[in-house]
Structure formats: structure tokens, C-alpha cells
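For this depiction, one protein chain was excluded, whereas all remaining protein chains were kept in their positions.
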């Protein structure tokens, strides 16, 4: 009997070698557990906590990831710029100005019989860089995707790499009913607001960080705190301990492409003790 | 038999009349359900979505709140400045510079036999205003609290009103073992990272918004989106629909004051469908 | 004998009633003294220090101004939005996103026999709002201007309303040889870097403020200082004293449109004593 939904796993910012190892160790289990058909993973911090590398890309693809998205830290490793051009599995935010290296969306094959899936990477501007408008860029790319292929792509996943919660949820509403899901990255803290918006778009403000959580969003606690205490530069050092896997699983309806189920994954869970 | 823990309910930013009504309707049920002993509530958006008012304060206290904390929006309603001085149940971030109206911490009575509880309100600086250092201000106030009273206050709750996840978790680590809990407010989106830090401090990056969630963090969707699309002013209008209660319940050990249980509340839950 | 140059007067941000009165009192004298043919004036603060009004527009035009440019404060007075649409003498920064009220450039008649002059209003993004790219918008509008009219417009004045010196001088270099002049506004402090760039474009980072200089960039000193000391809102009050006229006079070559002379005006001069 045919499966009625397409299952997509979306992995939040993978940080450094600990994050890469966690994906390597656990992704295959989650794929099996949830019958995942396609995996999107934000990799902007995979290379020692800052930027991407060809090696990190290889490890993510090897672990089962299909598409690696990026963000502001995509640009942190100059050596990766060529790979952005040559590897269609790697995306950087689409709304960087014309003339920027690499691509910001792609259409990929799902397993046999399921058709195609589009992945779009966008970046916010509030408290970030004044790149092109993510709302208008979304309008543009959705038009492109429709025109580019005869049959409409039913499955469209947006990685919205942004800082401000207002900008994130605003894009969610803006695209509700027009894409399968809008999932946030960049803050490295998973939000608890996963939901299905009224017109069928899956939404979560941030998928969280796959990486070391004995840290300040992936960075050694002391360096991070010293930056705040003294407001002077302190060397970035990737943290190592308390590594968790953070992501979101989506069930997409095979005929409409809409989200019919959304679930956060944070594994293993934090210690929360007991109320009562 | 004596209860072994003190139960604290912490309510995230209450937005406008819908938020106030939600607190009025549901807080008493939660107090009963969790045997809550003390309620702290961030009220910076209680007055029609921006700032506080004497009327909103009255409603919150009437509903069962013990202490109302604030944030950057505390200053949005000039008419409230006097109340900041006269009402010890209202706090504004302590690390506003010397000479600012109002108080930033207080020591309050718990129900009989439980002793006192301190509530400290701090505000972040990243992407916000360059007020005094929240880390150093925390050091200062903890010293004050110890000196001020003979017997040490065992229960200390920090509302850290901040934008950046890095600054929030950094303060969590900084105060781990020194306060009962560091709970974030301001982003209006609840985070899923509630945990007990290694030395016993309860932590969650953001308690979320008690208010209308058919909105952009409490504001009508169209005004908020137009602000982003056009980068020009658009009248703030408080949203009305899809009102949820967002908060955190803590169990604090009666002898050490440490968190032994932390649980998020978001009620009613969002529609998440099923993964199947 | 025919005059060999076109003379343009560019007036920096006019602030409030004091600024309007100064323009009324002194502009005609400067027009006579320098044989000025055309007057461009930034008016974003003409309406009591914040925004524009139909009345302020009338006063500026009456005083001899030909075109009134704007900036971020153009949007401070909602009542002015209709006038932006109906009055071609008023500009707002062109690089606000499509769909914004008003126009961002215009082509105007010079006195008989001199042809036309284009005025372009652009706004920076560094430390401001993430509107469209001012560099690319400049490229677009220069193409428009050439295509729009058969004979090439020789005289093109750019008011670049921006905060960061780097962004201002970068646009100067970007447009060197392509426009008559790039003149900055917004900081309310006149800069001493007026110059003719190598390819003939006149440049000055900021024309300065025409308004009360016993102030903090036009605002009462106490309110402005209190904002900085306390980081809380303090009512904006326009200052009144020590009113100066700040602007720039350009001589443009009649055949090439290039700047052949640039001179700052700040009148009356500040007290500088003597070095001796």
C-alpha cells in the first residue's frame, strides 16, 4: 500500500565536529524511525563552528542529508566559495544580492514516485545585513518554480535563517498556503511554537542547534561571556560537550503538499526534573 | 505533611486585553493544578500591547499575580511612571542607569512558613539599548540581597528580558548555582530549551507570549508585515485572535532554593497534526 | 555674455520653525550673491523638527526652494503622505521599496536656455533601515533618466541621506563622472570634505543642518542628553537658539554638467577665537 505522506527531516544549525558526529551517529536512526524521505540540514556552522567546508559537506551527505542550507556564516570560510558554485546540494540564502556566489534554491528528486521537492533558503534582515527583501524574494522564487517546471512542485521547504521572531513569524503568515513549511534557523535555540498554520503551512521559529549545548550557542562559555563582559574580541572556540540533535519532522500530504503533521526533535532531552 | 518544594509560576509577556483576559480566566486553574505558591508575570505589553497601566496592573494582581516584571516597553506609557515608584509589586529592569524611575528587584513574602523570595528583572543589551551590564548588575544585586537580610533568601527568580539567545544562555551559565532560575522574556516566542543547569538553576530562554497568536508577536499581521515590506511606520494595532497562555512552572527545593523541576506551559496547544 | 556655469544651491536638513525662518530670511541673499539658478533643500525635519507638512513645503517653495528632498523622517508625519503623491517638487528617498508613497527623483526645468536638471534622493542602509540597495537604485535611475528623455540631462544632483561616512563616500566614488554631485544629509553636522572627485563629481559627506545649533542636532539639549543618560524615551522638543544656515553651492559646467566649483556655506560662522 502506498504511503500517503512524504516525510521530511529538517536539521537545525549543525555546529562543528561535535555536531557533524551527532548527525553521523543519529540521523540514520531517525530516518528509519520516521520513514524519512528527504533531509534538509542547515550547515552554516559545520566547519569548526564557523562556515562550511568541502569536507563537512561530504560528511553531511554521507550521513544521509540531501540538501545543506546556509546563512550569514556561509561566508566565514573563503575556501568554500567555489563549492557553492559547483555543488547543487549546497544552498546559501537566496536573497543575497545579485552577483553573490552560489544558489539560493534548488529542486530535488524525492524517492521514486513522489515527484520533486523544492528547498528555498532565505535570510532575515532585522538585526542582520540589509540584503534583498525576503518577502519579495519569496514571491519571485515561487513564481520561478512554477514556471520552471510543467507540473507544479507540490513540496516546498523554506529555511528562513533569521534573528528576530517578528520577521520569522511574519514570513510564516506571508507564505501560509503557498509552501509546505517555513522553518527557522540561526538562533541555535529551538523554539516550542511548531504548528500548522491555518492554510496548511508547517511552521517553527527555530529548529535549534545540533551541536554542543554546554556552551553559549555552540561557543565555549568563557569566551562568549568575556565578549559580553568586556565588549572586546575574544577568540572563537567551538564547544565540545553535551551534544544534542535538534530538528523537525514534517509529514506532507502527497497530493496537496501541505503539512499534516509537525514534530520537534531534541535528542537526548535536557534534564528537567519533575514538578509535583 | 509539609510540602517539600515551593512552586513558582512564571508568565511570559502578557499582550493587551486578550492577554489580560487569558490570565484572568486561566491563572487560577493553573495555580490550583500545580499548587503554585507564587506568580511572577511579565507585563510590559499588558496595556493595549505597549507598556503598562495602573488598570492593567490591578487586573493582573486581581488574577493572582504577585509580581509584575517589565522590559523595554515599560517606558511606552508615560502615565505609568508614577506607579513604578509607588507600587513595589511592579519591577522594571534593574540595569537601567541610576536615576531611572522605579525598582528592579524586590523581596516578597511567600505563603506562611516558606520564607521570602527575591525577584530580579534584568534586560539584555545585544540588539537593544546600551544600559548597564546585566552580568555585573546581577553580581551587585545578589550581594545586596545577601547583605540586606540576615537569613539568606533561598529563592531567587530572574526575569531576563533580552533579544539575543547568546546573551540569555550566557547569563544562565553565569548565574548557575547562584539563583533559583533564569527565565527569559521579550521575544514573545516560547523556546523549547527549558532545563536544569548543572548547578541547579532552572533555565528557559523565553517563556513566550500570553496573548493573541494569530499575529506577529501580538501585533496585527498586516501592520507588522507592512512595516517589513516598506520599512516605513505603520500604526501598531494589537491583535485579538487565537489567545494562548504561555509560562513556566518551577519546583524549587525548600532548603537549597534550587530548581528540581521545570515545565513549560502553552495552553491550549497549537495544532500540530500527526506525523503517523 | 552668456553665463558659463549653472549654479546650484543645496541646503542641508532644515529643522523646525527656526530653520524655516532662516531659509526665508537668508536664501534670497545667497541666491543673489552666488547667482543661484536652482535650489534643492532637504526638508525632512521642517515640520517642528520631525517630518514635513504642506505648510512647511509652502514656506520653503515661497522662500525660493525648487525641490524639497527627504529622508527617514519624511514618514514621521502621516498627514503628509498625500502631498508626497500630489506635489512633484517633493521627493522621498527613491530606494524605499516599490509600493511606497511618493517619488524619489524628478526632472525639473532650469531657467531659460539651461535645459533640465534631475534631482535624485537616496537613503543609506548602514545603521538605518534595510531598504533597497542605493548603489543599484542609482544605476537604475540613471538609466531611466537617459531613456526617458531624448537629449541627455546634463545636470544631476544626488541627495544621499545616510548615517555612515563609509557608505556616503563609497556612493560618491561609485557615481563619480556619472552625476554632477553627490551631497550628503542626515547627520545634521556639516563635514569639511567638500571636493571635486577625479572624474568631475562634486562631493560633500554632509551639508549640515539649517536650524538651531544650541541643541543636539536640532533637539533641546536636556531631552537629548537624558535619552542618552537613561536610555528611556524623553519627549522630542525642537530647539530654538543659535540658528545657522548650512548648505553647499555648486558651479556646474554647462556643457558637461560636471562640478567645476564647490563651496560650503555655514552662516553665520561659529565662534572660533584665534590661534595666534
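A, B and C label the chains in the order they appear, each numbered from 1.
Note that in this section a contact is a pair of C-beta atoms (placed from the backbone, for glycine too) under 8 Å apart; a residue touches a chain by one contact, two chains touch by 3 or more.
Just so you know, these numbers come straight off a predicted model, no measurement behind them.
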Tell me which residue among C:31, C:107 or C:170 touches the hidden chain in the full complex.
-> C:170
Of C:22, C:84, C:182 or C:224, the residue in touch with the unshown chain = C:224
Touch with the missing chain holds, among A:108, A:129 or A:270, for A:129
Can you name the residues of subunit C that touch the chain not displayed here?
-> 7, 34, 126-127, 133, 135-136, 163-170, 173-174, 187-196, 205-206, 208, 216-217, 219, 221, 224-225, 228-229, 249, 251, 259-264, 266, 270-276
Extract the touching residues of subunit A with respect to the undisplayed chain.
-> 75-76, 78, 96-97, 99-100, 129-131, 229-233
Could you list which residues of subunit B touch the chain missing from the display?
-> 97, 125-126, 129-133, 136
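In this section, only the chains that are shown with their structure count from here on.
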When the C-alpha atoms of subunit B and subunit C are each averaged to a single point, how far apart are the two points in Å?
-> 46
Which parts of subunit B, given as residue numbers and ranges, touch two or more other chains?
-> 229
